[in-house]
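Here you go, one structure.
What you see is the complex with one protein chain gone and the rest in place.
As written, the chains take the letters A and B, and residue 1 is the first residue of each chain.
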Amino acid sequence: MPSAVTGTKLHMAFRLTPHERGFYPLFTRAAENIVAAAEELTKLVAAEPSGRPVLAARVKDLEHTGDDLTHEIMVKLNSVFVTPFDREDIYRLASSLDDVLDAIEEAADRIVLYRLDALPAGISVQADVLLRAARATASAMPGLEKLDSLREYWVHVNSLEDEGDEAYRELLRDLLAPTNDASPLDVLTVLKIKEIVETLEEAADAFETVANTVESIAVKEA
Amino acid sequence: MPSAVTGTKLHMAFRLTPHERGFYPLFTRAAENIVAAAEELTKLVAAEPSGRPVLAARVKDLEHTGDDLTHEIMVKLNSVFVTPFDREDIYRLASSLDDVLDAIEEAADRIVLYRLDALPAGISVQADVLLRAARATASAMPGLEKLDSLREYWVHVNSLEDEGDEAYRELLRDLLAPTNDASPLDVLTVLKIKEIVETLEEAADAFETVANTVESIAVKEA
Partner (left out) sequence: MPSAVTGTKLHMAFRLTPHERGFYPLFTRAAENIVAAAEELTKLVAAEPSGRPVLAARVKDLEHTGDDLTHEIMVKLNSVFVTPFDREDIYRLASSLDDVLDAIEEAADRIVLYRLDALPAGISVQADVLLRAARATASAMPGLEKLDSLREYWVHVNSLEDEGDEAYRELLRDLLAPTNDASPLDVLTVLKIKEIVETLEEAADAFETVANTVESIAVKEA
């Protein structure tokens, strides 16, 4: 029955086998690890300067855990037969989760490294957006297997990205074009805060890439 | 006739079917949309500060149109059978067109957001390079189907990229290492203009990625 065989092959090309679905628990763990890091970041941006180094160290530890998970996914990806199409999606999903955590770790590190004093309120908004995006992502990952509720997740992350983008724009405007009644920051402080604000925006963008990749997988598997 | 069947499959792997060529009108529309945005940007950088917000709003609208076109291409890409090879090219082409427009929109937005007064003349050169690259890209897109004149387009965009790069280098030098007879800008103004100049250079780089991807498709399909 050649046509049945062909059918099976086409099926293989567009659906992950149970074995290949073994990727998804790893993605759930990677996303839960990002939730933990985003929780520490939220505490860090609300903490007194003296309380920040211990929180940044925890974020660093979680980033190492994330690196191990990314590496585990990549090794699995390279040793399992899946179609190239799905393979690129998996690669992109793992890479963008890794990018989120790298940016969170870098922001936490720089806040400590630059010995910053008070942080603008908008940075707490950015951290809160990241925490909510992390939780949405961790909740969505188990749905990859059954392709459940993924559209809702995608819409949610995109709306969080818009919220983050608005906070980012306002932070940049207040840093670079402050109104007359704001007490001006010295330029080195502007540079330090600008770098942190940009790094947090990169994390939000990477969450959007995660969501776009998940949507892409969902459309193909539907 | 197994060998004939194999021949057909190989053919499928390296040529887009008429159905799959349905991507190309979408790419033409995406490129024409970028032309419209680059035209507004050119007006914006020549306008008085009071005339800028309405032009930036038009660029924003065109960016939303571009997002819809990118999404339409991605959905089509995920629901149509093409080989992964071509698929990655299509993904890259759509992403880099999206990157061009995002950068143009961001530059237009920042010029308004930062309440900048006069802009350096080099920024008009950058905007003009982008407009010419957009027009070259829009003219080339219909050629994707017949693989016409694509080499000429690639050479043209690369030469525009060199022109843009020269304007970018001179702008950075004048901002960061002004000669003695130039009246120095205050540092916040330097930071604002530097960001805009860098964003416009990103748009030019993204046009080069578009051209490289088109060349790659052309070589494979030739």
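Quick note on the criterion: a contact is a pair of C-beta atoms (placed from the backbone, for glycine too) under 8 Å apart; a residue touches a chain by one contact, two chains touch by 3 or more.
Nothing here was measured: the structure is a model prediction, and the numbers come from that model.
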item	value
Candidate in contact with the missing chain, chosen from B:His64, B:Arg115 or B:Arg169	B:Arg169
Omitted-chain contact residue, chosen from A:Arg132, A:His156 or A:Lys192	A:Lys192
Touching the absent chain when the full complex is considered, from A:Arg87, A:Arg135 or A:Arg151	A:Arg87
Chain A residues that touch the omitted chain in the full complex	74-75, 78-79, 81, 84, 87-88, 109-110, 113-115, 187-188, 191-192, 195
Residues from chain B at the interface with the omitted partner, ascending	83-85, 88, 169, 172-173, 176-177, 187, 190-191, 194, 212, 216, 219-220
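As a convention for this text, only the chains that are shown with their structure count from here on.
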item	value
Inter-chain centre distance, chain A versus chain B - centres from mean C-alpha coordinates, in Å	26
